[in-house]
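What follows is a set of notes on a single structure, which appears directly below.
Heads up, one of the protein chains got dropped from this complex, but the rest are sitting where they should.
So, chain A:
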């Protein structure tokens, strides 16, 4: 088993397997690998399950019945569930040749296709052998698939492919097997042997002050394996957008019923009591820079203040604040010439 950790076998059954066969397979593993941790799952449930990531040393599927195909999402789940260096043992009925035309059922893989799908899914060191099927065995499978009268011509077009594929071993030379997956709300899985505090401190501080091992990434955990599907999720547009209720500028909505309109009316009345007079002298040559106070009356008295105070219909919106009686000065980028070289 990889990394010296105890074997953990995921045995996958499917709808075509009889329960007696499943029990027999389980018994077989219990006998041949008594120390292994054996888990069972049904193939058709795999796509909907969240399998524990990087947990199993072996995944065995199709050995109880080879009649069920393994779609790409299932292969991806197997890959994720395997430990680095873990092995997928897979049996599947395929077309007998790479020419899949005339196969008894639609979407049947060719042997080469199964191998390439395993590779596409990220498996390495993929090996496969083709095992011929007897007429009776093939006929049984075809009948299970709903083909009423499997002829010799049809059954001859099926074979079983036995494939062995490995998950890339990103952890060569690891001293300790690391759990690469966590369930939510179950922080820090209890460790079987805890390191004494003194040792931890010694280990941490000496390692921390040791020079960095430059470029030796083999000794590092593959951090892409840290994330699960939940981590890859992104916020929805609704969570990010501004709630589209009342216009939240200082101005109240036209049909305001929250009291804001009355409040603003009072404010404006107060402002009207002591209006500040300002004006803009907008000329062609200096569109904004020559603001000369004051002849025209502002309706709210806030025009001279910045945008933070102006009403929504203020003609000065977007312009800097100007002090009553002072020229508007523009800072920042507006002073820069449009210098073309």
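The working rule: a contact is a pair of C-beta atoms (placed from the backbone, for glycine too) under 8 Å apart; a residue touches a chain by one contact, two chains touch by 3 or more; residues count from 1.
Methods note: contacts and distances are computed from a predicted model.
K.L.:
From the names "PRELI domain containing 1a", "NADPH-dependent diflavin oxidoreductase 1", "Phospholipid/glycerol acyltransferase domain-containing protein" or "AP complex mu/sigma subunit domain-containing protein", which one matches the UniProt record for the unseen chain?
P.N.:
Matching the unshown chain against "PRELI domain containing 1a", "NADPH-dependent diflavin oxidoreductase 1", "Phospholipid/glycerol acyltransferase domain-containing protein" or "AP complex mu/sigma subunit domain-containing protein" yields "NADPH-dependent diflavin oxidoreductase 1".
K.L.:
Considering the complete complex, identify which of A:27, A:49 or A:220 is in touch with the unshown chain.
P.N.:
A:220
K.L.:
Since one chain has been left out of the picture, which residues of chain A touch it in the full complex?
P.N.:
So the residues of chain A touching the missing chain come out as 71-73, 76, 117, 119-122, 171, 173-176, 178-180, 182, 187-189, 191, 194-195, 197, 200-201, 203-205, 207-209, 212, 219-221, 223, 226-227, 231, 234-235, 239-242, 248-250, 288, 305-309, 317-321, 323, 329-336, 338-341.
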